[in-house]
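Removed: one protein chain of the complex. Kept in place: all other protein chains.
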Amino acid sequence: MSSTPDTCESAAGSSASHGDVVTDGQALAKRYADVRALSDSIVAPLQPEDCVLQSMPDASPIRWHLAHTTWFFETFVLADRCDAPVADESFRYLFNSYYNTVGDQFPRHQRGLLSRPTVREVMGYRRDVDDAVVTLLRNADVVDESLARVIELGLNHEQQHQELMLTDIKHAFAQNPLYPAHVDAECGPCDAPELQWISSDGGVVNMGCTGDRFCFDNELPQHRVFLEPFQIANRLVTNAEYQQFIEDGGYQDPRHWLSAGWATVQQQGWTNPIYWIRQGEGFDEFTLGGCHPIDPDAPVAHLSYFEADAFARWSRARLPTEAEWETVAREPSPDDPTSGECIDALRPVHPTHGTPSASGVSGLYGTLWQWTSSSYGPYPGYTPPEGALGEYNGKFMCNQYVLRGSSCATSPGHARRTYRNFFGPDARWQFTGIRLARSV
Amino acid sequence: MSSTPDTCESAAGSSASHGDVVTDGQALAKRYADVRALSDSIVAPLQPEDCVLQSMPDASPIRWHLAHTTWFFETFVLADRCDAPVADESFRYLFNSYYNTVGDQFPRHQRGLLSRPTVREVMGYRRDVDDAVVTLLRNADVVDESLARVIELGLNHEQQHQELMLTDIKHAFAQNPLYPAHVDAECGPCDAPELQWISSDGGVVNMGCTGDRFCFDNELPQHRVFLEPFQIANRLVTNAEYQQFIEDGGYQDPRHWLSAGWATVQQQGWTNPIYWIRQGEGFDEFTLGGCHPIDPDAPVAHLSYFEADAFARWSRARLPTEAEWETVAREPSPDDPTSGECIDALRPVHPTHGTPSASGVSGLYGTLWQWTSSSYGPYPGYTPPEGALGEYNGKFMCNQYVLRGSSCATSPGHARRTYRNFFGPDARWQFTGIRLARSV
Amino acid sequence: MSSTPDTCESAAGSSASHGDVVTDGQALAKRYADVRALSDSIVAPLQPEDCVLQSMPDASPIRWHLAHTTWFFETFVLADRCDAPVADESFRYLFNSYYNTVGDQFPRHQRGLLSRPTVREVMGYRRDVDDAVVTLLRNADVVDESLARVIELGLNHEQQHQELMLTDIKHAFAQNPLYPAHVDAECGPCDAPELQWISSDGGVVNMGCTGDRFCFDNELPQHRVFLEPFQIANRLVTNAEYQQFIEDGGYQDPRHWLSAGWATVQQQGWTNPIYWIRQGEGFDEFTLGGCHPIDPDAPVAHLSYFEADAFARWSRARLPTEAEWETVAREPSPDDPTSGECIDALRPVHPTHGTPSASGVSGLYGTLWQWTSSSYGPYPGYTPPEGALGEYNGKFMCNQYVLRGSSCATSPGHARRTYRNFFGPDARWQFTGIRLARSV
Partner (left out) sequence: MSSTPDTCESAAGSSASHGDVVTDGQALAKRYADVRALSDSIVAPLQPEDCVLQSMPDASPIRWHLAHTTWFFETFVLADRCDAPVADESFRYLFNSYYNTVGDQFPRHQRGLLSRPTVREVMGYRRDVDDAVVTLLRNADVVDESLARVIELGLNHEQQHQELMLTDIKHAFAQNPLYPAHVDAECGPCDAPELQWISSDGGVVNMGCTGDRFCFDNELPQHRVFLEPFQIANRLVTNAEYQQFIEDGGYQDPRHWLSAGWATVQQQGWTNPIYWIRQGEGFDEFTLGGCHPIDPDAPVAHLSYFEADAFARWSRARLPTEAEWETVAREPSPDDPTSGECIDALRPVHPTHGTPSASGVSGLYGTLWQWTSSSYGPYPGYTPPEGALGEYNGKFMCNQYVLRGSSCATSPGHARRTYRNFFGPDARWQFTGIRLARSV
């Protein structure tokens, strides 16, 4: 494996990212190195054996995450701009996720059947690509805008996989009766603000990204929607509140559930959140720091859309739409990633409620992703980018529900108000929680 | 099985229907008899053996449809109002579809494992219930409003199953290499209007039912939405246009498809619409009148959402939202079921384009249900009714897409502008087609 | 559908049957008519709807049995000997069971998706073929031996399907919560002889058919085997004995079960024989005559090989090998189908223990098929016939276990001492029971 980054050219290319971008070569190179280094720190506590596990088709081995994010830069940054390929030809096949335009893919559900290249070899691949990219950036005073855009997209892509590495290894470790811990972590108890309903008059509001700084294509274009008046909860639902739902027979009563949710409850035998473990009268919770008794005041985490929706119905409330959420989040929050007081480190063990904004809304960011009742679809006028990067977001707009905010496992600087995360309604392994709303 | 309808009382009950209702006993009894009779006419050409078939879990045997719609009246009309049960106790279990509040249900996917009660016995059950209901209605000069509402709901429910009987028997017959015909039908060729784009300025529009006449709960409440400007096609996509998509390799090119759609295409081996049968260079189509060469100008039928969406993408257009469709349909159409010139008979063999409205839009009703890009969800402020009838619509609001208009298999008088039909994105056996839209 | 049997020729053909055959045309025509008529009498109590059911992939609809046995005669008797085809060309595809040499087959597990040809049409097909065959036979004073052999094989084939019709409709009716009865039947209680062990010295014994009268190819050739000394039970295991196994926790204790059997018990949730229905402390049993309390002294019926083997292990005994069974059965039995005192009618509702032979062994025939520990394989020197009929038996010699004797649902005259019936170890829907053995 040899790279010749000094012969790379800054060819123009399409991009799925939008808004002003950093084109200063040194600054971009530093940002690149910082984001990539966070992946290394996530992997540091793991053993090689851990990095092979694929505990379900929706999850991927750590090995694969590390290689795939690197493949992204090799494919979309280096391939057209460098004379020599950086890596083995087979990597194009092994580490392509879902880009049909780029070529065939090794079957997703079989990623856990591979042990080679080993973790050590994958880390070598990362270093080779990083050297090539950093050299490419540093060689330019001003980086070509199309290159800068695809670098920025690649870094956001890396951050998405950083959160997935944490949720995937958590799910894998939870299969093991030894319940291994990823990190040592001790946290004090969490305080929950009193529940309050924040009112909004609705009307015609703007929604989506203006495009003046980086965002994904699915946040575009900004457009108008009409909102009827509504109320939204000032904080996320707590473990204690959710436990009441369980004790009230919530998992046994079909009246609370969507029809597809009830079928899932019965087929999968759900009786509590995925990482809760019954201990006598109460529950322990498996976390990335091992098993601990649940903290009643902490936000309830790792719920599917089906569970969030059932809880909301049982509460005689509902989930907010994504337009409602975005409207409420318009007011600056101390945790707002755009406010300058952003979250500066991963705290993936225990989510807290965060600091309330002036209007009293807490936990918008850095706690848990919040399910909305909105099916994930295109905004009016949405057009995916040309070429392979057009596959980034648009083709998943079916049978998924939008989550808003960000979680304690989201990488620093990755969240924003218009961000649209999405998962299927039965997905439980993400850091997901509930913020209630109601019509008035 | 004995009924004592003369002892029935008109107890008040909740209802999922809304709007003014007919409370004149004689008129309601006549309407009841008319709607029920259409079911008989659908079944008339069938053999007893045909009525047992369940060709897939989503379909039901004709036996079951006939009994279930009768169970609906027995359960929601007669049970609380009559002294003696009309039918065998086991029918409550056998013919309950999905009302958990009412009791357990015989497993849906096993409905095709039953031969008893036979068709003859089921028809006897229908007559017993009909006698009881008609007597109940005729005994009252003015029917209690709550009773009138549940009768009206039951009749609309019967009409929904009338269309399902046609689509289910079509699917069952298509499994048989003998390709049996349900009816003898001869049709001349169909003319397609030239494709034109109708423009709309959008803005804040009203959507949903006002509740001044019967509608389902999912059409309520009327509310405001904001539409960006858009265009919509004056007619449905034709067989010839869809064949171009096939010949252009549409079913082999993942770029046109949603990710979940592409997975379905590959797993199910789709290469053309479900009822098209390759004959040399062209195609035959299996219809309820047997196999015939496809008519190039007729609307293309029996497409899934995935296929409709892929075709739209290939056409550089998109599917309309349900709000867009409803806005365009505001202008009266000659086929409008509310216009007085409504469809007076089932014509389930060959859909046509219908007669254009003043503004040139054709085929809104009585042709094919039209996929919208809108995921099926609750309108702002939606509340399901209390009790068992609350299960009618709300619990299906997940992973389904809304269809608008009506089809050549929809019962006379059943369609309306605010009607929300819905199916999963892979459903192909309904009379479904494509109307294109685009943003401007 | 027209047949021209008078132009048929008696062409020579290969055959899977062996031994002397009846070649007198009138006698063979009478035998043909008698055997075929028994199928009609089995179907007589059924409704058309019943004849469509396929309750599991291993079972077939009655419609199909009636047509397939007819197809057998059309294909192997008439096709080469008559000028004109008797039936629709599509029947070759629809009613071929597994003869790859003859052509493709409609998928077995989808036989229950067909309603056409209807039962009435299938009965017409039977009459047309019967007319042609009977005419063919009556036109000859002496029937060509190859024709006589294939007729004899076809009649034995028909008899096999007669038993399958009874077991398949029993399984189908058992899915229906109404538990329909096939026949009205009232039986007195059954007496069980006291359990005794019959000893045998073993040594070199002959096994298999000599070929001097009709037998299937899988009973050939006669050959020698060596038996170590053994003992065999004088009668079948009773319901009361089997209930003790249940009450002793037999279905919950893996030590009694083969590994594959234990996996099946857990996956399928077995806790008792397939047609036993828990009623308070005891059990009812579903029979072709409806549900009745179990008779403690009657032979326990409808057990899989796994259950028979587990019961034997729990009893500190074992199942006999097929060589042991055949050796014990050498002594004439009053129920022996070859003794002249054979069973003259189907008695498929309640098996009894039958009449003991001189040496005290009862229930060899006409009660329940008896599982042996012998895997179904070829005898030394076995050669399947040439041509399509070579597919009759040989290709199933894998992962099946041999059953010996005959059952209360076996057609009169069909059983014999060397007969090898076979089913997979998880099959429960046949009339199968347990005769114990042990080594000494």
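A, B and C label the chains in the order they appear, each numbered from 1.
Following the convention adopted for this analysis, a residue touches a chain if its C-beta (ideal position, glycine included) is under 8 Å from a C-beta of that chain, and two chains touch if they have at least 3 such contacts.
The shown structure was predicted, so the numbers you read here are calculated from the model rather than taken from an experiment.
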**Message:** Under the definition given at the start, what are the shown partners of the omitted chain?
**Reply:** A, C
**Message:** If I consider the whole complex, including the chain that's not displayed, which of A:180, A:203, A:332 or A:381 touches that chain?
**Reply:** A:180
**Request:** Taking the full complex into account, find the residue in C:45, C:211 or C:378 that is in contact with the omitted chain.
**Result:** C:378
**Prompt:** Which residue from C:151, C:174 or C:225 sits in contact with the chain not drawn here?
**Reply:** C:225
**Item:** Option from C:254, C:282 or C:360 whose C-beta touches the chain left out
**Value:** C:254
**Message:** Which parts of chain A face the unshown chain closely enough to count as touching?
**Reply:** 47-53, 55, 63, 88, 90, 93-94, 106, 110, 112-119, 172, 175-178, 180
**Item:** For chain C, residues in touch with the removed chain
**Value:** 98, 100-101, 204, 223-228, 230, 254-255, 257-262, 305-306, 309, 318, 373-375, 377-378, 380-381, 395-399, 425, 439
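Basically, only the chains that are shown with their structure count from here on.
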**Asked** By CA centroid distance, what chain is farthest from chain C?
**Response** A
**Prompt:** Cα centroid separation between chain A and chain C, in whole Å?
**Reply:** 61
**Fill in**
Separation of the C-alpha centres, chain A versus chain B, in whole Å, is 38
